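One protein chain omitted, others in place.
A and B are the chain letters, set down in written order, and residue numbers restart from 1 in every chain.
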Amino acid sequence: MHVPDGFFDAPTSIATGLIAAGAVGFSLQRANREIRETGPALAGLTAAFVFAVQMVNFPVGAGTSGHLLGGALAAALVGPWTAVLVMSTVLLVQGLLFADGGLTALGTNITLMGLVTVVVGYFITRALLKLLPKRVGSVVPAATVGALVSVPTAALAFTGLYAIGGAVDIPLAKLATAMVGWHILVGIGEAVITAAVLSAVVATRPDLVYAARHLQPDLVLVDADGNSSSVAPDRPIAARPAGRSLGVGIAATFVIAGVVSLFASAHPDGLEFVGAKLGFEGAAKSSAVADSPLANYGVSGIGNSQVSGALAGIIGVLVTIALGLLVAKLASLRSARARS
Amino acid sequence: MSGSAGDGLLVPVDSRVHRLPAQVKIVALFVFVLAVVATPSTAFWAFALYAGMLAGCVVLARLPALVVLKRLAVETPFVVFALLLPFVATGPRVEVLGLSLSESGVLGSWNVLAKGTLGVVAAIVLSASTAPRELLAGLERLKLPSTLIAILSFMVRYLSVVSDDLHRMRIARESRGYQGGRAGHLKAVAGGVGALFVRSFERGERVHLAMQSRGYNGRMPLLSETGAAQAQWLEGLALSLTAVVIAVTARVAGL
Partner (left out) sequence: MSGPSIHVERLVFAYPDGRQALFGVDFSIERGERVALLGPNGAGKTTLVLHLNGILGSVAGGTGSGRIQVGGSDLHREHLPEVRRKVGLVFQDPDDQLFMPTVRDDVAFGPANLGLRGPELDERVHEALVQVGMQDHADVAPHHLSYGQRRRVAVATVLAMRPEVLVLDEPSSNLDPASRRELADILSGLDVTLLMITHDLPYALQLCERSLLMDAGRIVADGATRDLLGDADLMAAHRLELPYGFDPLSVPGPEK
């Protein structure tokens, strides 16, 4: 999803650049204490990990593959502020050392992949942790849902940016449906990897999971004479209380969805309307696109689908959340049974 | 990825471009790409000039053309997107080879491809002519916050270590007779990645301990001591300023 130079117009690039700079600055301030305690090495290693894992492709379908973005995962593991820094660092290194993602599009890329995924992922994780059983293991289903939702949400944000600063006019409902539909699939991969990573961490080093620090049990200490005592674990940084996180998380998701739908609703009948009006119908019906290898998914698939109109984005997000809640429920049931 | 991940795309030869301080190259690249992005997509002559200038840089930096071309592959997903634009975009249509294409779509496609490619090639020139340490020192000179520099520097240092871990785990998996099926592949990859995180994170903890052992007090030592000379700034920025002039001319001429 790395946006290259020139994909969005200059004002959009500059605006997202400012958003990204602001977010990084704010995160630096908020993460300052954590980074002083745990050291910049930890954030750097987390960034190296995210970078390495982004190179691992998993199959999505139709012979194509996706890769982990890692925003929601990083947020659960090292906290939202450090995660924004980690993701920004990854994107900066990809842009400067590997020429991946344009330099003028860096702000856009940080906003989409560093900010949206982290914020959405973390809010959903914290919100679900309030609903799930109060133990460290609950972070696995919670963050899995966070990861699942974060990817299509970022895709939706991409569509929103395209509506504002895209170089070419294309029907936005179509773009939104295509992007979200496609990225729900990528999101499933993201969710599976996130779940696996968190399960591994919870199994071996539960104290590392930032989002679940407040759920850690007390420690039992046995001294030289065999007397045992119970002490609170060494918690350098207390995770901030979730507060209104459920509301905020859902609101954030819908704001993003809404922004897109605002633009999208300008074309109430979706493709047909636009097509009839602008002579697109011929193209959609001609098999030029439908026969292409991309016809089974993505942009052209939408041309034939019945899903149209302004609600496409929101429906996509709702479906994702519903799916996610189901997964969370199943996962917590399973782990509860494994425990008993 | 060929070579060591910790070296980025560096092509270790000596050239005028390699010798320029990193901060000059970063600023020059940024200004150049900004000029390219701001150029109206109908100013074809401007893009031809930009391409010529970049080709000159590639030659001056003594970069093998093959390296540059290979690296262009990172653009692929957006090339696909760009090629779809003429079909899905709205607006008046033109017939090309029996296909009905959107005029604005064709132009948009050209716009994305041209600007994206120029941006990637410019970024390749930077990353192939600058060692990672120099890039970090350059960013430091450009006053990026020190915490961010520290995170960046650790990330760059441990990229190769973490990538090697990942590589070894894959070999271990495959040497035990594992063959990639669809769902099984995802599961195996996911499990390996979980172990990789614990390894990386624990290494991060140990590195922090090693730093503390040597008196780390929250401030990393500076990487760069000397700034760039004025002549070097002029040399580096000559290219990007030319690009700015071209962009402005194209804008004015287009009005």
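Everything that follows uses one rule, which is that a residue touches a chain if its C-beta (ideal position, glycine included) is under 8 Å from a C-beta of that chain, and two chains touch if they have at least 3 such contacts.
This one's a predicted model, so the numbers in the text were calculated from it and none came from an experiment.
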Original post:
So which of B:136, B:228 or B:250 would be touching the chain we can't see?
Top reply: B:136
Subject >> Residue ranges of subunit B at the interface with the undisplayed chain >> reply: 4, 6-7, 132-133, 136, 153-154, 156-158, 160-161, 203, 206-207, 209-217, 221, 223
Subject >> Touch residues of subunit A, complete complex, unshown partner >> reply: 41, 205-207, 217, 219-225, 231, 233-236
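Heads up, the rule we're going with is that only the chains that are shown with their structure count from here on.
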Subject >> Cα-centroid distance, subunit A relative to subunit B, in whole angstrom >> reply: 22
Original post:
So in the complex, which bits of subunit A are touching subunit B?
Top reply: 1-7, 9-10, 13, 24-25, 28, 31-32, 35-36, 38-49, 51-53, 55-56, 58-59, 68, 77, 85-86, 88-90, 92-93, 95-100, 102-105, 167-171, 174-175, 189, 192-193, 195-201, 204-205, 208, 274, 278-280, 282-283, 286, 288-289, 294, 298-300, 303
Original post:
Can you list the residues on subunit B that touch subunit A in the complex?
Top reply: 1, 5, 8-9, 26, 29-30, 33-34, 36-38, 41, 71, 74-75, 77-78, 80, 84-85, 87-93, 99-102, 104-105, 107-109, 111-112, 114-116, 118-120, 122-124, 126-127, 132, 135, 139, 145, 147-148, 150-159, 161-163, 165-166, 182, 185-187, 189-191, 193-198, 200-205, 207-208, 211-212, 216, 218, 220
